[in-house]
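Every protein chain except one is present and positioned as in the full complex.
Here is subunit A:
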Amino acid sequence: MAEAMRGTVASLLRGIDRYNPENLPTLERYVQMQAAENTYDIEANLAVLKLYQFNPGYFQTEIASLILLKALTNLPHTDFILCKCLIDTNRLNELPVSKILELSELLETCDFERFWAETRDDPDLISSIVGFEDSIRKFICHVVAATFQSIEMEKLQQVLGHVTPMVAAQWVNKYGWTTQSNGMIFVSNQEESIKTKNITEKITFDSVAAIMSSSR
């Protein structure tokens, strides 16, 4: 459904018609579809926030919250910042938006343990987004892959939200990581890519050729 809407919505957003508030109901329905069907369209969502910015009377907290939560599912991309820049300060300070801002803060600072604790305390907040937790786990795996050469299994379970060893093993498989005999998870051989480099200047022949010919 949402995928089928993508084309229709894209045509609504072409040219000056993008600022037509009469399109809002369609676009808002599209946001709800994205939440229910685990799809994502940042451009359409930003267009909704822009219409709210131009017509503050139409602002719907519920839709804005969905958009912000969806933006979190697209981490490590900075979509959340883009959304935040379009929402009035007053709105940002209201619940549940302010709560979502806190979640974003925890994810951005990689404080995953507290993030999972917060979502456990308030499960309703994220329940409207299908596949929310797994999207976040994908982001966490991205950070783990960037940071570690090897990591304790226990630690990995922790950052993924205290998941069972079974679930953690699935993520390990998904990214092609391996379990070592000492119980550590080997992520990747970082030595290959992260090493001390000395970059010295190289001057190409072409850049000197012109001088040589002119100073003959």
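Methods note: a contact is a pair of C-beta atoms (placed from the backbone, for glycine too) under 8 Å apart; a residue touches a chain by one contact, two chains touch by 3 or more; residues count from 1.
Assume contacts and distances are computed from a predicted model.
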Per UniProt, the name of the complex member that is left out, chosen from "tRNA-splicing endonuclease subunit Sen2", "SWR1-complex protein 4", "TFIIH complex kinase subunit" or "Eukaryotic translation initiation factor 3 subunit L": "Eukaryotic translation initiation factor 3 subunit L"
Which of A:Q32, A:S128, A:S150 or A:T179 contacts the chain that the document leaves out: A:S150
Contact residue for the chain not shown (choose from A:L46, A:L66 or A:V163): A:L46
Residue in contact with the excluded chain [from A:E105, A:D134 or A:E154]: A:E105
Subunit A, residues in touch with the chain not shown (by the definition above): 15-16, 19-22, 42-43, 46, 50, 53-56, 76-78, 81-82, 84-89, 92, 105, 108-112, 143-144, 146-152, 155, 184, 190-191, 194-201, 203, 207-208, 211, 214-215
